[in-house]
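Missing here: one protein chain of the complex. Every other protein chain is in place.
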Amino acid sequence: MSDREKKKAPLQYSLFDGLFQGRQGVLLGLFTLFLIFLAIFPFLSFASGFWLNTLTLILLLAAMAIGWNFIGGYTGYAAFGNVAFFGFGAYGTGLSMTKLGLSFFPSLLIGALAAMLFAIVMGLPILRLKGHYFAIATVAIATAMGEIADSWTSFTGGAAGITLPFFDPIEWSGQFFYYMSLLLAVGGLLLTWFILNRKMGYSWIAIREDEDAANMMGINTTWAKVMAFALSALMAGLAGGIYAYWKTFVLAEEVFKIEYTLQMILAAVLGGTGTIFGPFIGAFIYYILITLLVFFLPVGQLHATILGTIIILVMVFTPKGLMDFISGRKKISINSLLENIRTYRV
Amino acid sequence: MSKRVLVLLVVLLVAAMALAACGGSQATPAPSGGEEQSTSGTTEEQASTEEACKVVFGAAVSLTGKYAKEGEYVKNGYELYVEEINKQDGIPVGDKKCMVELKIYDDESNADRSAQLVEKLITEDHVTFLLGPYGSGNTFATTAIAEKYKVPMVEANGAATKIFNRGFKYSFAVLSPAPNYLRGIIDMALDKDPNLKTVAIVIENGAFALEVAQGAKDYAEEKGLEVVYFDKYAKAAKDVSSLITAMKSKNPDIVLGAGHLQDTILVMKQSKDLGLSPKVFGFSVGPTSPEFRKALGKDADYVVGAAQWTPELKYKSDDIFGTPQHFTELYKAKYGEIPPYQAAESAAALIAYQKAIEAAGSLDKDKVRDALAALDYDSFYGKLKFNEQGMNVYKPMAVMQNYTDGGLYTVWPKEAAVKEFLYPFKPWDER
Partner (left out) sequence: MESLQFTQGIVNAILLSGTLALVAIGFSIVWGILNIINLAHGAFLMVGAYITYWLFTLYGIDPFLSLPISMAIMFVVGYLVQRYLINMVIRAPLLVTFLLTFALEIVIINLATFFWKGDLRSVTPDYAGLGFSLGNVQVPYVRLAAFFISLILTGLLHVFMTYTKTGNAIRATGMDIDAARLQGVRIPQTYALTYALGTALAAGAGTLISISFPIDPTMGGAYTLRAFVICVLGGLGSIPGVMMGSVVFAFIEVFSGIWFPSLKDAIALLVLVLVLIVRPSGIAGKAFYH
């Protein structure tokens, strides 16, 4: 982004954005109710395997979106390659389980650490890039990693992939992976809250608002940026590891596909970037929208068009996400919807 | 205002889930032709008078995405069988007959979605048995779900052996496994010209194609041929000219391609551009599909392709189709084209079920599974019999050739051949 644009863009976020503002009591209460609902969900009578499966996917997406929010939302770096960390987590976990013969939890840890390490090694050089250049460098790295994993037959199994053992006992695998994902997503929320109350959180937001100024104020911007990148890799890496064991196989074309990056960004944007709960809620909104489109509406093969149209509408009318409306910072009205256009059109 | 928005969201969410869970029947499956509607209509009428018997087969098939075309053939095969069997009032189970219903979803050629849909078919739609999707990747993902819920899945379009190396008890494949694909072409070429010496193999970097290529390489070497080129190109590659050039510099007698329809077309197109003219061009998937001729026109001439099944094979059976020729007639009447083998094998999966259900005399999932494991039946599609892993290793592969008259004919095995194998491939610069 050029300096000129930055000056024109108003200060959009404050630290206590989102649910912790204003009517926090009621909203937090409602959210807690929702979490309780999620916690007891597998015991409800209508919780079929299908819905457990769908919710597990949503929670994994939420966890990744929460991770993306660190670098993309708070620090303001448009990272478009976070799926690389998902892939690293999946392959790290899969290879540790099959080649080293470790059990799931140590393997998951190895996978997540591999993802973090990769983020640090890559982050040091590419986090010096700005705007579009950073964005495309992340896409390039993720795509290249996927291709290398897909053709490095002797190490990753190549296009034949890695086959993992089943979770034992198999009857409880649905519940096991559901709770793992729930734990990860809720852990991500706590992590966000924890960091925001530390110096790190202030550093991130300072970098987003004006990196040069942050530097002059004595903030170690390199350290802060790399930490944001590494923590988002941690979330995606853990999600990738859980996903690999859940699906019982790792294939490069599945775990490195760019759709996952887009899904996490969309979830964060729909809910609201740079807010604590935005990515979590956004993941639910996004996925339920998709599920309804695919399964319950007779739109059949056009659902991608509808999804695209929704993204376009959101980008044009409310690119800050729905969090602004939920938290009461904005009223839903023609004026508030047109505000975005008034600010940014030529 | 905002509070209401959030409450509304939560309520909507819960309501959506509850609705979906309680009213499983309200879920609208992807539209799959008119005949199911009439089927379910009949079933409802019967239900009012007596306990109706129906057997529901569920499948996630690629109707959009990269396998949309192949997925359509699969769906056609499933639907043709259902239409025919329901004309005879369904499948005999013990002393009564059960109407057949089909529930098909679109998996968008996406393994994740495929697994999710199969889980929905089992836990929400409560289908009786499962059918397979298209492609080894999706089949690999869905067989794991079937195994988890102990619901049998007879699949017809995933040939990779790695699907069956996991010790699953509920997965069966009616098609010949991947390593066998190109053997027929090698046999046929050597039969025609024993002086052929060298083979070049190009491979799509995917689980199925890699197994096909490895199988072909092993077999070629066993037959005394020298494999002078063996390399893979990226999945969904848009340009393989580097590989074509590399092969050309080796001047091979036979060029074999392991891959799918789209990349096979690409290899042919660029072989022409770069003047690669071996004596035999053979592919695992592609040349037997009508799309191949449509995309290449005259350039499709002489190219041979492996086929799980062809309309000209001489099988005789007492199943509802009887012979490949009768299946072809029915298919042509309904869909207006010669059936590709994907349609035939998909219909054959249902025949395997029918015979197993008849043998078991019940719709019990475990009994039918056991009957499937013991099945040994000669269908219009060939032998249906599974080894311990669930693969049908008992059926041979055929070879078809795109003829210079624009037709597509069976040229191998000899006893089923309707035309002589045109040999050698006419070099591009002489056309």
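Order of writing sets the labels: A and B. Residues in every chain begin at 1.
Here, a contact is a pair of C-beta atoms (placed from the backbone, for glycine too) under 8 Å apart; a residue touches a chain by one contact, two chains touch by 3 or more.
The structure presented is a predicted model; accordingly, all values stated were derived computationally and were not measured.
**Student:** Pick out which of A:K99, A:H132 or A:K331 touches the chain that's been left out of the picture.
**Tutor:** A:H132
**Student:** I'm checking contacts with the chain that's been left out. Which of B:D125, B:E155 or B:D299 qualifies?
**Tutor:** B:D299
**Student:** Which of A:L35, A:L183, A:L289 or A:A304 sits in contact with the chain that's absent?
**Tutor:** Hidden-chain contact among the options goes to A:A304.
**Student:** For the full complex, which residue in B:A52, B:L190 or B:L274 touches the chain that was left out?
**Tutor:** Final answer for the missing-chain contact: B:L274.
**Student:** Tell me which residue among B:A111, B:I145, B:I201 or B:L261 touches the hidden chain in the full complex.
**Tutor:** B:L261
**Student:** For chain B, enumerate the residues touching the unshown chain of the complex.
**Tutor:** So the residues of chain B touching the missing chain come out as 64-66, 68-69, 205, 231-234, 236-243, 245-246, 248-249, 261-262, 265-266, 269, 272-275, 291, 295-297, 299, 428.
**Student:** Under the stated touch rule, tell me which residues of chain A contact the chain that is not displayed.
**Tutor:** Touching the chain left out of view, chain A contributes residues 1-2, 5, 8-9, 72, 78, 80, 125-126, 128-129, 131-133, 135-137, 139-141, 143-144, 147-148, 150-151, 262, 265-266, 269, 273, 301-302, 304-305, 307-309, 311-312, 315-316, 319, 340-341, 343-346.
Heads up, the rule we're going with is that only the chains that are shown with their structure count from here on.
**Student:** Mind checking the centre-to-centre distance between chain A and chain B? Centres are C-alpha means, answer in whole Å.
**Tutor:** 36
**Student:** Along chain A, where are the residues that touch chain B in the complex?
**Tutor:** Those residues of chain A that touch chain B are 23, 26-27, 30, 33-34, 37, 46-51, 53-54, 57, 147, 150-151, 158-161, 163, 166, 170, 173, 247-249, 251, 253-254, 281, 284-285, 288, 292, 294-298, 300-301, 322, 325-328, 331-332.
**Student:** So in the complex, which bits of chain B are touching chain A?
**Tutor:** 1-3, 5-7, 9-10, 13-14, 16-18, 20-22, 27-28, 30-31, 63-64, 105-106, 111-113, 115-116, 119-120, 122-124, 137, 140-141, 144, 147-149, 162, 165-166, 205-207, 210-211, 232, 234-235
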